[in-house]
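Every protein chain of the complex appears in place save one, which is left out.
We call the chains A, B and C, going by the order they appear; numbering starts again at 1 in every chain.
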Amino acid sequence: MRSLLERLKGFVRSRSIHVTVVNTGGCNGCDIEILACYTYRYDLEQYGIYYHNNPRKSDVLIVTGPVTYQWREKLKRLYRKVPEPKAVVAVGACACSGGIFNQNGGRVCGPVREVIPVDAEVPGCPPRPEEIVSAIVEVVPRLFRSWESRRGEADGAEA
Amino acid sequence: MVVADTLLGVTEAFLVGSVYLGLHRKVIARIQRRPGPPIIQEFLHTLKFLMKEAYAPITSAGFLYWLVPVFNVIIWSSAVTISAVFRGNLLPFFALYAAYKVLSHGAGVSAGSTYTKIGGVRHAIMPAGELALACSLISAYFITGHADVAGILAWERAHGPLIEHAPFSALAFFTLVWVDSPYSPLDPSKGYDIVEGYLTEYPGFLRSLMYTAEALKFYCELWVFQAVFLGISDPAVHLLAMGALTILLAVLCAVTPILTPYQAVGIHVLVASLMFLDALIR
Amino acid sequence: MLPDYLSNILTRKGGKRLLDAHSPRKIRDRPRRFRDFPIIDLDRCVNCGACADACPVGESDDQPPALEITDRGPVVHRERCIRCGLCAEVCPVGAIEVGALTREVEERITPPKPARVVVDEDLCVGCGRCRDVCPSDAIEVDDTARVDPDRCVLCERCIEACPVAGAIKIIPMDVEELSERWAERLKEALREAKG
Partner (left out) sequence: MERRRKGEGNVRVVDVETGEEVPISHKVPIGPNHPILKEPLRIKLAVRGEEVVDCKVEMGYCHRGIEKIMEGMPWQKAAFLAERVCGICSHAHNMCFVGGVERVAEGEPAPRGLFLRVLVQELDRIQSHLIANAAYFYSIEHETMFVWNMNTRERVLDCIEEITGNRILTGWNVVGGVRVDVTEEQLERVLETLEEVREDVKTYRRIAQTDPLIKLRSRGVGVITREHVRRYRVVGPQARASGVPESDMRLQEPVYPELGFKPVSRRRGDNLARILLRYDECLQSIDLIERIVDELPEGEHRRELEIRGGHVDNRVEAPRGELVYDMEISPGGVVRRVTIRTPSVPNIRVLEAIAPGCPSIADAVATYASLDPCVACNERFVVVDERRGKVLYEGRAREVIRACSRTT
């Protein structure tokens, strides 16, 4: 049974989300589709999701691209900068698996989930904005709403 | 009793201020032809950041860094208390505003990253903020013979709103409010080119405090403007007038790009000199 | 300047947009020609592997290809697939659908195979077991077995069934030959589509 405070926290966190988008070497396709979520048809802001590339202020890191070697350490550092509670969403085939670049001859260090922990993945190359919007709008608030209890479980498991 | 009044007033100022900031954003979004966030969004942001992890960057100046947001809230709470709650003297308001400028510079420097430093410096060099504020308050004093809000309100009941008597002072003060509203073209201290200016390095509840101060500031400045220059004393009409002002500000912010620091300072100086000329001619 | 802003904000058209800013809670329909993730109809699939050969997303050290041939037939790994639709274009039996675009891809290019099955006539004893197990009836046996390369889908079942070791071999093609075959197939497919 969650306490009232926890529920309030969950509610607020799921209604106010700041986002940082990181292109770790993808082709831009995913980035502009995320940018397109700004427009009248999709408008992420109506769900309380703000796009602002300041990791210190963010709750959600949206990662696109297959993580090139030049990015690996930088991405880890960026991830550490985001204060808890945080979530990572991998958008696009590149971020989910390295996509078309992760095959013989490619020079990428694999999917994002092998570099930083990933909470949600949106496949597609690029995913349509509505796929991105629905992934973020459905998954991320749920993640944050259950943040307290999940953290409790994790602590309990460790103890 | 005084304590209760103060607490009540500050809480009201915070709630109303953040809702008006939300309204501000909503109007901008509507002008951009999209649905936009709910108007309690700014309030939710503040709450959310309150519950987020905070840490100090390694470049920060420790103690000072943690203190800046707290002082920021204290300053604007006092300003709200003095002007809006007790309708007292406006001179402390000026002093507090100057302190706020110093503080935001401090916020930039104490956080220690390049962006925050530049943001802090940019914020501190916006001269006309204090200039316009001082001059418009002084002209209000000369015209009405009162330095406290209650006195000015009484004078205005007899002679009509001050904006008719000193339009340029009103313009200067309006510019001040405009500068301090979000997405304002005249305030490059939070430009995207330096990420978020002096706020860049404030995560978690520190940012929440900064947001609280921002809401208080917005409320306070709107309140003083409409009380001193429009002469409205009925609380319900207050809220309406402030809402109308917010919408006006939002429209102004929506249709303008941000200016570079030099251009912004230039416009500040232009407004201030208009006011001086006006005063000289009289 | 001002009239332009105003015409976007305050005229009747603009004002309407201002007040009922489109609320997109229900997500728009997909376009008529959208290329979605491929869906493979396993009943129709003859397990030829053409789709996997055509798929531009190959495997790497730690990731499977986007389209992998497994025991249960071809499997699409969604997190790898780039929705190019090439697999649907090459499938010889039209078992793959990629959203609404499938209808419009009328050219079916039978892909060249990356290898071929040959029978060593000296070794073959003409037992006919291969013919019995071949799923695509690619083998005829008179004195010795003969493999029809167009029908063969490279499943290698014949090799397993064959009692004489080495009588059936699978020989990979080299890149040059493969590319020539690609060109040939494309040409054929286009002729068919037209005629």
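By our rule, a contact is a pair of C-beta atoms (placed from the backbone, for glycine too) under 8 Å apart; a residue touches a chain by one contact, two chains touch by 3 or more.
Keep in mind that what you see is a predicted model, and the values were worked out from it rather than measured.
**Q** In the intact complex, which of the depicted chains does the undisplayed chain touch?
**A** When the entire complex is considered, the left-out chain reaches A, B, C.
**Q** Taking the full complex into account, find the residue in B:28, B:133, B:206 or B:241 that is in contact with the omitted chain.
**A** Of these options, the touching residue for the absent chain is B:28.
**Q** Have a look at B:74, B:259 or B:274 and name the one touching the chain we're not showing.
**A** Going through B:74, B:259 or B:274 one by one, B:259 is the residue touching the chain not shown.
**Q** Could you list which residues of chain C touch the chain missing from the display?
**A** Output for chain C: 1, 4-5, 7-8, 31-35, 54-56, 82-86, 99-101, 104-105, 107, 175-176, 178-183, 186-187, 190-191, 194.
**Q** Going by the touch rule given at the top, which residues of chain B touch the chain that is not shown?
**A** Against the missing chain, chain B presents residues 28, 31-34, 55, 57-59, 112-115, 117-118, 122, 183, 185, 188, 191-195, 254-263.
**Q** For chain A, which residues lie in contact with the unshown chain of the complex?
**A** Contact residues on chain A toward the absent chain are 20, 22-33, 35-36, 38-41, 52-55, 65-66, 68-71, 74, 77-78, 80-81, 99-101, 103-108, 125-126, 128.
Everything that follows uses one rule, which is that only the chains that are shown with their structure count from here on.
**Q** At what distance in angstrom does the C-alpha mean of chain C lie from that of chain A?
**A** 32
**Q** Can you compute the centre-to-centre distance for chain B and chain C, using the mean CA position of each chain? Integer Å is fine.
**A** Distance between chain centres, rounded to whole Å: 63 Å.
**Q** Listing for chain B: what residues touch at least two other chains?
**A** 29, 33-36
**Q** Specify, in ascending order, the residues of chain A that touch 2 or more different other chains.
**A** 40, 43, 46
**Q** Please name which positions on chain A make contact with chain B in the complex.
**A** For chain A paired with chain B, touching residues are 9, 12-13, 15-16, 38-40, 43, 45-46, 48, 52-54, 56-57, 59, 83-85.
**Q** With touch defined as at the start, can you tell me which chain C residues reach chain A in the complex?
**A** Residues 21-24, 27-28, 30, 37, 56-60, 62-63, 65, 77-83 of chain C touch chain A in their complex.
**Q** Of all residues in chain B, which touch chain A in the complex?
**A** Interface residues on chain B, with respect to chain A: 29, 32-38, 41, 44-45, 47-48, 51-55, 57, 195-196, 200-204, 207.
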